[in-house]
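These notes concern the structure reproduced below.
Removed from the display is one protein chain of the complex; every other protein chain stays in position.
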Amino acid sequence: MSKAKVKVLFFLFTAIALVLSACSGGNGNQEASPSGAASSAASSAGAPDSVSDSSGKRLALNWFLMAPANAVLPDGETDFITSTIEKKFNVDLNIQYLPGGTDYDNKLNLLIASGDTPDLFITTGTASQKMIMDGITADMTPYVTPEKMPNYFKWVSETELQRYAVENKFERAPVIFPRKVYRSYYIRKDWLDKLGLQMPTNYDGMMDAMRAFTKNDPDGNGKNDTYGFGTVGSGTTISLDFPQWIQNGLIGSFMIKDNQFVDVQTAPEVQQVLQGVKDTIKEGVVDPDWFLMKGNEAVDKAASGKLGIVVGGTKNFAFDSNPTSLQNASKAINPQADWEPFHPFAQTGAWTENLPDTAFLLSRDTAEKDPEKIERIVQILNWIASEEGFLLINYGQEGKHYTRSGSTITVSQANVDALQKDNIEKGNFMGVYQQSFYTGSQEADVLGLTVVDESMTDRDRAIADTIASYKLIPSIGTNVAPPTGFNLADYRKKMREYHVKIVFDEPDASNWPKYRDDLLKNYGGQQMIDTYTEQIKAAGVIK
Amino acid sequence: MKMKDQAVLSSSLTKPEAPSRSKLVKALRRYRWYYLMMLPGILYFLIYHYVPMAGIIIAFKDYNLREGIFGSEWVGFRNFQTIFGTPDFYELVRNTVVISFYRIVFGMFPDILLALLLNEIRKKWFKSVIQTVTYGPYFLSWLIVYGLTTAFLAQDSGIVNHYIQELGGTPINFLANSEYFRSILIGTDVWKNTGYGAIIYLAALATINQELYEAAVMDGANRWRQVWHVTLPGIRDVFLLLLILRIGHIMDAGFEQVYIFLNSRVYGVGDIIDTWVFRRGLEELEFSVAVATNLFKSVIGFILVIGANRLSKKFGGSGIW
């Protein structure tokens, strides 16, 4: 009787022992060749060498890309971007992708730590600095040149590239990033009309509209349940959406003012900003939930008809042609709803110009062992930045997803439907390339192309024109890195704590100079500002 | 590495009996089946826990992605100096310990209470329904629970403030208020986790020998005395085990929840070590500081576990070892 049980036990032991020993067997093999996975993939896939190509032997490339949350790369021909690249450049692309964020950073770090650094990868600013300082990345001097990547240099200038370097190491380059800024205030035009108000054009007009929206029952439901303005504070600090920032001359998060670098959130003028925000909140025209709201909660609240003014950041934020726009969400509840863009500071400076944010980097290991791979990647990146690559990645296949005559690209409703079927329903694989190589922007004019989107209404086009007319002030011109040993996290935490203390718990903003002093002296703020200033000086933006 | 760890452990913590060689061989032979049974488990702990522990040395290094764990440069105690030199470090530790303490007190007793109450129920269907219903919220992420919490407690749109206003009061921004913040943390924790936490006690209750109850009834014990003399002793060991482990984790105040509930108006009472590590170690990519902080937390936790275990045994409890 007990024998049977012993047998069972032995079986279990052997099974477990097998699992474990099989594991440690694999160990030895992989230790021997760090790029074992890659090379075996290459040999198995490279066997049927049927595709004729001029650019030498077929290469297996490992890429690590940033993807929209819902994206999945399908296999085979369905993903026409990957298959085009593979055919055209005689490569096998092994693409890993995740949505940007902590998981992305973690996984990339794990790959690097285990010696599996991808040949090409994409990271945000802070992470790329760490990787360059730690010697993970390859020198781009021989590769990212106007000769080798002429198309890329249509999008990014050599000056920008130089300024983007970390401690004079040219080891990262910005992926193509949007030049246009679509940040704008949106206001309920139908409420303005109902209350007999004009579209505000300045700060006072905006405040008047906010007051009227709060007190004069713009939705006519007889209840005092609307607010002039809403935004998200994410539980951290005073949102930059509050118009009091620009009202006091503080635009964006970093700016240059009178040839001086300004860290907007710790500037002396923050006293007036905080006082203004305090007063506005006291008037009751701001949705009291703003401070703890996150993500798209303010936009949802605006859609539900509770808010009169919100900030939108994307081009199609209130388009008729965007089914998930604020306009359409609001109309589902109130068919009269009409969101129109405006900006009280449209003439003087609505925001700063964009700086590059996401970088592409090349593996140093690959550059040393297999420079051919890097050469091939550079060719591919150049193609991605070309007209052909731009159109395929952003608009799909000609004839199917758009039509072309000369330099005009026309997208009809039928094209949009076809793209929905061929891309969105197939895992939004185009999104992986759009986000990783174009930062989600589609600025065809850079290539001299005009895009006519037939699904756009006249109202949509008017919105786009209005926003395009806003004045932008120059950016600080270069990416800045905090001094080594400086504790940015603790600094910003303390700063936020002081901001909200003044706004919510103190009678007025008169303590700001004292708090600011504490931040600059005891939390290293002055050191940060000095370092940033030096870096901007070194880039030649200020004297 | 693993050998060394084992050696350190056994030398410092087993009683200095040093059994003679022949005794050891004898024991090995006599209990060979027991040792064989433990083998897969021990191998697992060695491979997947003790080998990676080599990574702890990062706490004394400046971690460099290219050089890796062993190649990175030694910096001695610099990372610890960074931690202890953080301006608000005292506040972080205090918040962590206070929140943890509340969680131990107000987190463990509801679990037991629910299990005891369920144990008194004789209607099978009622018991099953309540058991299942209370277990449900465990599976909702903190993000969802936070969303529901704001639906109740938000200043403008929250239901509670709606009624406060109807009754003529002024609305309170509960979630951004230092006075309420910790209570909200604990309250939602009880709401979310009590049903799941009770399972372990229900299982322990299921194994109490029925004869003990029958004997108690013979002795004329009423319901309350039965609970006191039979039921509670039946779950004592599980309770002590959980308590010791929780004490060991006093430096963890529940990162997932706090990270989502925290806002800058309640930093003073709600910012904990782990949220600081997250901002510092992960967002700023200072891996060494993160590992050093965890090592600091672990050492404290380990000392407390050893102490708690000793106390438990001293007062007649079973202890973990």
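Residue numbering begins at 1 within each chain, and the chains themselves are lettered A and B in the order written.
The rule is short, and it goes like this: a residue touches a chain if its C-beta (ideal position, glycine included) is under 8 Å from a C-beta of that chain, and two chains touch if they have at least 3 such contacts.
The criterion applied here is as follows: contacts and distances are computed from a predicted model.
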| item | value |
| --- | --- |
| Identity of the absent chain, which is to be given by its UniProt protein name, from "3-hydroxyacyl-CoA dehydrogenase/enoyl-CoA hydratase family protein", "Carbohydrate ABC transporter permease", "Pyridine nucleotide-disulphide oxidoreductase" or "Nickel transport protein" | "Carbohydrate ABC transporter permease" |
| Neighbouring shown chains of the undisplayed chain, as defined at the top | A, B |
| Residue among A:S114, A:Q198 or A:Q260 touching the omitted chain | A:S114 |
| Option touching the unshown chain, where B:S128, B:Q165 or B:S178 are the choices | B:S128 |
| Residue among B:V75, B:V93, B:I200 or B:L243 touching the omitted chain | B:I200 |
| Interface with the unshown chain - residue positions in chain B | 5-6, 9-10, 13-14, 19, 24, 27, 31, 33-35, 37-38, 40-42, 44-45, 47-56, 58, 69, 114, 117-122, 126, 128-137, 139-141, 144-145, 148, 151, 157, 159, 191-192, 194-195, 199-200, 202-211, 213-214, 217, 222-223, 226, 237-238, 241, 245, 248-249, 283, 287, 290-291, 294-295, 298, 301-302, 305, 318, 320-321 |
| Footprint left on chain A by the chain that the document does not show | 1-2, 5-6, 8-9, 12, 16, 19-20, 22-27, 30-31, 66, 68-70, 72-73, 96, 98-103, 106-107, 109-110, 113-114, 124-126, 178, 181-183, 234, 240, 252-253, 295-297, 300-301, 303-306, 313-314, 324, 329, 332-333, 351, 354-355, 357-358, 425, 427, 435, 439-441, 488-489, 492 |
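Going forward, only the chains that are shown with their structure count from here on.
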| item | value |
| --- | --- |
| Centre distance in Å when chain A and chain B are each reduced to the mean of their C-alpha atoms | 37 |
| Residue numbers on chain A that touch chain B, as the complex places them | 9, 13, 16-17, 20, 102, 105-106, 109, 112-113, 126-127, 130-131, 134-136, 235-237, 287-289, 291-292, 301, 364, 487-490, 493-494, 496-497, 499-501, 504, 522-523 |
| Residue numbers on chain B that touch chain A, as the complex places them | 36-37, 39-40, 43, 47, 64-69, 86-88, 150, 154-157, 171, 173, 175-176, 262-265, 267-268, 271, 276, 279-280, 282-285 |
